[in-house]
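Shown here: the complex without one of its protein chains, the others still in place.
Note that the chains take the letters A, B and C in the order they are written out, and that residue 1 is the start of every chain.
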């Protein structure tokens, strides 16, 4: 990109053109060219609004509309011809438009500013990006649900503090992650509503002097409403910060899921094996099969947190309607989107293709995870819970001392601790499947309750939400 | 707090009590005692649910209900008697309850775990905290609206890049901040909906074996619904992260407002003076009057960003239903709440009491801020905007060279640049008030449009939103 | 704390005292009272410097010196009597000093400002805090070294991607963590050098008009030098940010160590058991023994990252020599210090007391971790490494298919893949101890090299570094 002597767009009052290194620093085209399609679309609507306002003649509007439609197509096809002198996406489009339609191109910028223009294109882009991510998240939810349906009978240890706690169904665990992503999808919907507002017509900061019908303009571009205050319209980047927060939280959820997969996939746990297609090897160690995809998911969660932090720190303390600092917004948002749009499908397909070792998970279960049920057994027979807890703690110690599982303690050992223990204790409290079935409360891991959950989840996935269809091509 | 030989709650299987320094690190009472009132309330509902489930007798329920009501009152009055041995708020309440009602206290913990218990109390607390902050934010919005109503006729320079851009009404600027906080209030409402879900009954991770009606329990505690998955119920801290994000964004908005006030309050701008009651002096320099309140608002925005970042980093990669790492959540949330609950009223009252120097703001306006209107004047006479922009850029240079304001350039100078300039240009394009009135688009700064905005804002403030009344005492 | 009508320190030009809520927000005493001892010490040196400068009479200096010594003692003993009206630690000390010595107290603030005063006290505090942490880190390094010495013969799987990679000595792993903390100690030393510079004498921002010998003052307070620029002296908080960075990195190292311990302590790995004194149980599940200390270490790493982020965001964009935003520095630094000073000894003692199950670790080793050595065997016999890697990969598959360990493959199976395999392969390449001994390169896990490492580590621990003795009482 070469720098002009004095600047085409704003050089009138300048005696010298920009310094080359300053110019390179200032140029945003490398980042914002991604907005090309959206800026062209918004410009088309603006040309028509100028026509309705009597600022352009019908033939000017027609020329601009056709030129911009062609430019949109060029962006969609990747054939838009950038020029050395283009500073940002807006100047590139205006320059191209002049090549295509001549003089009317010089009238397009009437009544608008790059301040309202760029944030309009950005909101259009982000609306589609949210729709794409909502689709990706939904696909991951679907993969988790499919897994849960497949693993309904797989008994696994449930963990707290990474210590075995109580037996659960593996399907129950998959569903725990399902609901986390369901909340993320809700958040995407909430954010979308705050994205979907039209700033165009706010000018540089004070509004335009032209009789633009902003409500009609909003409607033409599919926005729910125009922004209520022109200063706020160009200054506000809440929606970008909110998007980055939702992205960071999706990242956190991916990283928690990833950590679980990475653990279950170790030789030591041995609960699952990742498919070869979603594993990598080592250049040195011939035996290695590594869960790189999930490690990246975990690692990129950190990066996503950093993108959010960075933008919030940038936004802090800005005093004007528009300060150039705001230019940092797009790179962060694009990177967050790309990160998730690459990660989510890989995670979903990795889940779909992994192999569960149901025999290993059942064997792995420590009989001591039935201790709570042993205590509950006493409670049902009138022992206060605190006392029952203490007594069972002693039984756990006793079993350890004898080198047997809790379920292998003979009845007389149990009765030595409390006479309420009877022979039915083995069936009622010391059989993992029986115990599981008794966690029969809404949200519990009992098979009956799990089926309820699966039904609830299927219904949720059928709800489209406020999202549009996944756009083609991607933003 | 002293450490026990072996632990009262869980020491059954342990041979040694905890190391004192480990114990001190592990104890959370200093932080979570703030949940006391809420834990007692939830325990009361739990006792009743245990009664309905047939686990407790009516008289046990009655005893527990009364004991817990008394404990709630003790917390409300600040008279709850903590003991040396209390590890966390739950053990403190159970210990106290035993003092008050005896043996039934030992039965209260039946079927629940600290995992579902603490997050239930935390959600109850946070629901109230959100209501308090929504009230605080609303009060600040009210203060901004009141300012806007008072400053409807005050002409000020509008800024982009901290350079004077176009004239606006000061009221328009206050309203720009109003809408930012309005979005924050929306976000608080969205977060509240995700907070207001009941985890109790999820046990440690797998659900309870008791026939608890969780829907009824949710209703009793004012929650919208029970959580759908017991693992997720104890693992989920999304709501805390989301709260911290909303808090950080409120902080960012406060810091942008603060930066503006700090600038306007300088000798160099001189647009406003803070009231003595909201200024501080210097221990060394007798003349100083400093805007400490707004500087703290700006500075604490950084701290709030850090609280969010910290929790997100903590949540990343956790593998279990409940890991102890989650204990970091409460301190962060409490600090964010306290920070904002202290800041917001001070900012609101500082705004209410500041003095605007309308004469200074009008004088400060650079006539060159009318350049856009001068260009628009040419556009209306058929000059393409790009060309008009360039010509006016030359006029700006010319005025600078002559050492006069743009509005003081004689007509022949204007006509030397373009013959379309006529005598009416001074009235139409070079009078700030006239120019202002022509920004007559939805969201623009024209007085007529500003009045529309004020009306819209008043209506918004009348909407209660999903928030409860501000609780007494504060959470 | 009550608010005065107009302020004692700076109220001269004010017509009204501060608003109570503003006053509460502004007051920093709750945080900065911790600086009391250091502020009194610096004030004592200041009084003497004022004496040397001829501003105070010898008897005034004497009175102030004695009064301040008493105040220092009061802080050390926790008996300093705070008053309702104290705004910050400086006003509290000045008020107390006046009570103790009368009129001369009013002269102490001559030529200094709270701006240079607070940062001087803060640097004094931080110098001691760094010494304390350097001691804590050294103690943890000592614990790791002691562990390494004890676990020199314990064979464990080494991991990459949490997949077994190659056999190593457990001692080698402990030492890996040792070196990370050694770097942290270096960083503490680097930071200490930048902390240990005297700002006092810089006044509010421009220097003092009194003939103060700042070099002598620096010497009196143990600082290496005075700051070279008075504006920078009061504006600079780099040292606080740097401290928070070093703290965050220590946190990250603790969290990586913690993650390893948490994994090794699971039933699934089973490599170690934490001592009862450093474990906790569950209120619900009688069998649980949880590694809460290490989970807190991991979780608090997130909080420490947030403290750093928060201060950096606060520092960004501040324009003046001193802005009130800087007040956020102390709370962050105090919290980081307290967090680490509580964590580090618990982690060290947890390491010292844990039990290693050397039998389990040896059994756990997957024979396939010898694959690299099998490839090396071929390389030594002239096969290019890439080819050897591919062939051994096939052997790994073959062993899996046969359901045997790599070391159990009969020679003919090996030779079917490459004829260079001979009978000595089992001894040379498929015996973990032999293989281990061959990692005989500087820094490698061979026992001989490990002993070198231990020696190097012992020498390092003997170096005192630039740190002072651990102060009593703690800062």
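As a convention for this text, a residue touches a chain if its C-beta (ideal position, glycine included) is under 8 Å from a C-beta of that chain, and two chains touch if they have at least 3 such contacts.
The model shown is predicted, which means the values in this text are computed figures rather than measured ones.
S.K.: May I ask you to name the displayed chains that the omitted chain touches in the full complex?
M.R.: The chain that is not shown is in contact with A, B, C.
S.K.: Identify the residue among C:30, C:73, C:106 or C:402 that touches the chain left out of the display.
M.R.: Checking the options C:30, C:73, C:106 or C:402, the one contacting the hidden chain is C:106.
S.K.: Of A:33, A:48, A:113 or A:196, which one is in contact with the hidden chain?
M.R.: A:113
S.K.: Of the listed residues A:283, A:415 or A:455, which contacts the missing chain in the full complex?
M.R.: Residue touching the absent chain, from the options given: A:283.
S.K.: In the whole complex, not just what's shown, which of A:64, A:308 or A:354 touches the removed chain?
M.R.: A:308
S.K.: Among B:222, B:286 or B:410, exactly one should touch the missing chain; which is it?
M.R.: That would be B:286, which touches the missing chain.
S.K.: By the contact definition given up top, give the residues of chain B that touch the hidden chain.
M.R.: Given the touch definition above, chain B has residues 157, 160-166, 262-263, 265-270, 281-292, 295, 309, 312-313, 316-317, 364, 366, 368-369, 371-372, 374-375, 389-390, 392-393, 395-396, 406 touching the missing chain.
S.K.: Spell out, residue by residue, where the missing chain touches chain A.
M.R.: 7, 9-19, 21-22, 24-26, 90-91, 109, 112-115, 203-204, 275-290, 292-293, 295-296, 298-316, 323-328, 331-332, 342-343, 345-346, 349-350
S.K.: For the chain that got dropped from the picture, name the residues of chain C it touches.
M.R.: 9-15, 55, 103, 106-111, 115, 158-162, 165-168, 172-173, 175-180, 183, 186-187, 190, 194, 201-212, 214-215, 226-236, 238, 241-242, 245, 248-249, 251-252, 255-256, 258-260, 263, 298, 301-302, 305, 308-309, 312-313, 315-324, 372-373, 376, 379, 384-387, 389-394, 396-397, 435-436, 438-446, 449, 453, 456
By definition in this document, only the chains that are shown with their structure count from here on.
S.K.: Calculate how many whole Å lie between the centre of chain A and the centre of chain C, each centre taken as the average of the chain's C-alpha atoms.
M.R.: Each chain reduced to its C-alpha mean, chain A and chain C end up 33 Å apart.
S.K.: Roughly how many whole angstrom separate the Cα centroids of chain A and chain B?
M.R.: 23
S.K.: Mind pulling the residue numbers of chain C that touch at least two other chains?
M.R.: 281-290, 292, 295, 309, 312-313, 316
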